[in-house]
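Note that one protein chain of the assembly has been removed; the remaining protein chains are unaltered in position.
And now, chain A:
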Amino acid sequence: MAEADVDQGAPGGPRTPTVIADDLHIVYRVNGTKGGKGSATAALSRILKRGEERGVRKVHAVRGVSFTAYRGEAIGLIGSNGSGKSTLLKAVAGLLPAESGKVYTDGQPSLLGVNAALMNDLTGERNVMLGGLAMGMTREQIRERYQGIVDFSGINEKGDFITLPMRTYSSGMAARLRFSIAAAKDHDVLMIDEALATGDKKFQKRSEARIRELRKEAGTVFLVSHNNKSIRDTCDRVIWLEHGELRLDGPTAEVLKEYEKFTSK
């Protein structure tokens, strides 16, 4: 049922798991939202009132999700807004601590994205270096790939922009550079969070090709998307989350059929 364009680890032999989620629960704590009143006296009374946690609201984003992902799989994550898809990815990457349950992984899964490490006041050049180091590349690796990153982003097609501060870039240019930096690293387990829809048509084509390349190099790929077509094109298995609970887990065609039935209601 799964499209046969994906390599299935060692064929015949037992499949090798790369990510195992075991009854995973994730709870966010948000400060200063309880009570609705933002005045100082309200805040003070919240502090004085002991008992349940003061002024903190809990958001139970992922509720008891279990699955096993294997080498060579490309897994799509679908579900309506706020269903916990991104949170689940972050937990798999080890970036959000689990409230209870566990995630076991082979090596270090990484999210595709370096936005937070880059600084708008620095030149594109320095941001390439900084972003690469933040992702854990060595200086030599970055120097080796520097030209490739710049060429891929296409930043210099309209003049020497890479030596200008990033705040002078158009939003499209900045997004392209961010994607190029993020995609420069090889990953064991790669997670992509709706990152594909940046830049113009030409750049989108180029980035989709790069994602396919990354998929070949990576052991396992997770893709979060609201675009059923891109899920169908790239994934052979789909996990459907709703309200933080795993609703369905199976071959792409089956799950998407159910999901489309659910969303068209």
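Rule of thumb we're sticking to: a residue touches a chain if its C-beta (ideal position, glycine included) is under 8 Å from a C-beta of that chain, and two chains touch if they have at least 3 such contacts; residues count from 1.
What we mean here is this: contacts and distances are computed from a predicted model.
Missing chain, UniProt protein name: "Transport permease protein", from among "Gas vesicle protein", "O-acetylhomoserine aminocarboxypropyltransferase", "Transport permease protein" or "Light-independent protochlorophyllide reductase subunit B". From the options A:His25, A:Arg126, A:Arg212 or A:Arg247, the residue with contact to the chain not on display is A:Arg126. Residues touching the missing chain, restricted to chain A, are 1-2, 14-22, 28-31, 59, 66-68, 90-98, 102-106, 108-111, 113-117, 119-122, 126, 129-130, 133-136, 138-139, 165, 249-251 (touch as defined at the top).
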